[in-house]
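The following block contains the structure, expressed as structure tokens.
Here the complex is missing a single protein chain, while all its other protein chains stay put.
The chains carry the letters A and B, assigned in the order they are written, with residues numbered from 1 in each.
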Amino acid sequence: MIGLLASILDGVLVGAVYGLAAMGITLIWGVMHVVNLTHGAMIVAGMFAVYLFVGATGMPAYAALAPVIVGGFLAGVALYWVAIHRMIGQPPLMSLLATFSVNLVLIGLGTDVWGTVLFNVPVSLPGFSLGRYTFPGTHLMAAALTAVIAGALYFFLYRTRAGKAVRAVAGNREAAELVGIPTTRILALSCGLGVALACVSGALIATLFPFTVLSGDAYQLKSFVVTVLGGMGNPTGALVAGVALGLLEGVATPFMPVSWTLVIEFVLFVVVLIAFPGGLLSVRLRRGRKPG
Amino acid sequence: MADALRRPFFWIIGLAIAAFAGAPLGHDVELRESLLLAAVYITLASNLNMMLGYAGYVNFGSIVFFGLGGYFCVYFMGTLGWGLLPSVLVGGVAVSVLALLFGLGILRLRGIHFALATIGVNEAVMAFVTNFQPWGGSTGIYLSTGLFQPLGGPAQALWTVYYLLVAIMGLSLYLSYFVKSSKFGMGLLAIGQNEDAAAVLGVPAPRYKALAYSASAFLPAIAGGLYFFKGAFIQPADAFDLTLSTEAIVITMLGGQGTIFGPALGAYLYEELRGWLLTSQTFANFQLVVAGALLLVIVLFAPGGLMGLFYRRWPRLRRILE
Partner (left out) sequence: MSALLEIENLGKRFGGLQAVSSLGFTVREGEILGLIGPNGAGKSTVFNLINGVFAPDAGRVRFRDADITGAAPFRVAQLGLARTHQIVQPFASMTVLENCTVGACFGRENLPLPRAREAAREAVVLVGLEDRIDEPALHLTIAGKKRLELARALAARPALLMLDEVLAGLNPTEVARMIAIVRSIRERGVAILMIEHLMQAIMSLSDRIVVLNSGRKLSEGLPAEVARDPAVVEAYLGDPGLVQGAPR
């Protein structure tokens, strides 16, 4: 029983990182109604950034986080200008294909350079023992850092002017434009933030598990499952749902082969989309569409 | 229907089929193999076009029809000892029925959600098949070469399969054409423009979408059956490789979504490009990079694809081609 509990708690820790990744997607969706299909590639970019950083400087992996966040932000802004800017206001199919195509390019280049072999970032941290069970230090650290980063994001969104502008644009872009907010810049900024979140969550995942260039797909899927569970456009929901997914994985993995986990997550994804389009958190509220 | 028969495009398709069938002249194996691949691409792209170009629903995981069709055929022939034609036909029907069932579920989703759900369907099916022992699990199924005997031996069988695939390609093009000139096609196009407005006008959107999804599964499933029979081997990683459906999307967008000639043109050009890349670079994965870059350029600057550009430049072309 304690074993299961330990498994669950560990799942929660890892789930927090999933939640962080999902916040990246939900932020971009919420602000500009674009689904970022480069998310997986950006997670992988974060992973490799840490790997290369540690290899080049010999410093501990966690020191890479700051440059990863900055780099991710810049990459996100670039992504906005290259692929997304022209797609704003077009049918959602177009922005979907645009980000999808960038993903193809990035993953293609990645497999060229690094092939499909496993990479690992060596991190040694003392674990936390509870009786017979040890919680890996990396998991605890990752969860803690997630909390810090999420906290920073909230601070930005709710306590700064720029953050308020982001929320305004997410609420109603036209109205925001009318009150003088430079919406295009805010959109680029939000895209930067979303990608930065993807990259940093990738960096954290790299400290937890080995990875390949193709790992992005699986984590992108997990991010989408979490986003949908928490409600598209809802950062708090994303975090909560991430933890929930981690919990689910913690419960399920002792009992079933790994290859099925992905199937279950997919099925969950489709079921939630069909049955609860607003995410599981919306179920409590009364259902009723907005007057059109 | 009679109206469609009189239009030049009907005969253009016929010519294309004849060209494909005739070009290798019964003995040029290299040309046949490259045309076979083109025929597969055209089949996949044309059928994908019904959902993507007409109804506006992106099916990222359309490969699942091809792969499942392959598995059904290989299973029927290898394990149950059926002949080729019954195996592919029953496989095609089986996959269409499955598509209808899946479709009823995921077609309630719009836009992005639907697209992601189609990837989900593909991944779920692949994971299932990988764990499904009667279908060989992760190692797959090998067909014995003895199965080529009823068709006159391995060499002859490959030609037969080729002609059958060309026929399937032709059927795909005709299917796109007849759907587009039909009331059903009109409804799909209306759904693609504005699903809610279409519903208010009486278009039975849920039924039409499900039919389109199911219909778009049939011919790719048969093509899959033929393709994997020819290779005498099938495994999950090949059968459900998202690369192929991704390429189908790029091809459709490149040629011109919503047109019939578009996917064919796109397939031909893409295959030429791919062939050139494979010989001039040793990077096997570079093809996806090029595909991605191509798709980005199309989406950003020419969403109507090549046919879209041609039609804008020469509007009269619309009367001849589709």
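Keep this in mind: a contact is a pair of C-beta atoms (placed from the backbone, for glycine too) under 8 Å apart; a residue touches a chain by one contact, two chains touch by 3 or more.
The model shown is predicted, which means the values in this text are computed figures rather than measured ones.
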Subject >> Per the touch definition above, residue among B:Asp28, B:Asp196 or B:Glu272 touching the missing chain >> reply: B:Asp196
Subject >> Contact with the hidden chain (one of B:Gly22, B:Pro86, B:Pro204 or B:Gly275) >> reply: B:Pro204
Subject >> Touch list for subunit B against the chain that is not drawn >> reply: 3, 181-183, 186-187, 189-190, 193-194, 196-205
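Please note the rule applied: only the chains that are shown with their structure count from here on.
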Subject >> Of all residues in subunit B, those that touch subunit A in their complex >> reply: 56, 58, 60, 105-106, 108-109, 111-113, 115-117, 119-121, 123-124, 127-128, 130-131, 246, 249-250, 253, 283, 285-296, 299-300, 303
Original post:
Which of the residues in subunit A come into contact with subunit B in the complex?
Top reply: 35, 82-83, 86-87, 91-94, 96-98, 100-109, 111-112, 221, 224, 228, 257, 259-260, 262-263, 266-267, 269-270, 273-274, 277
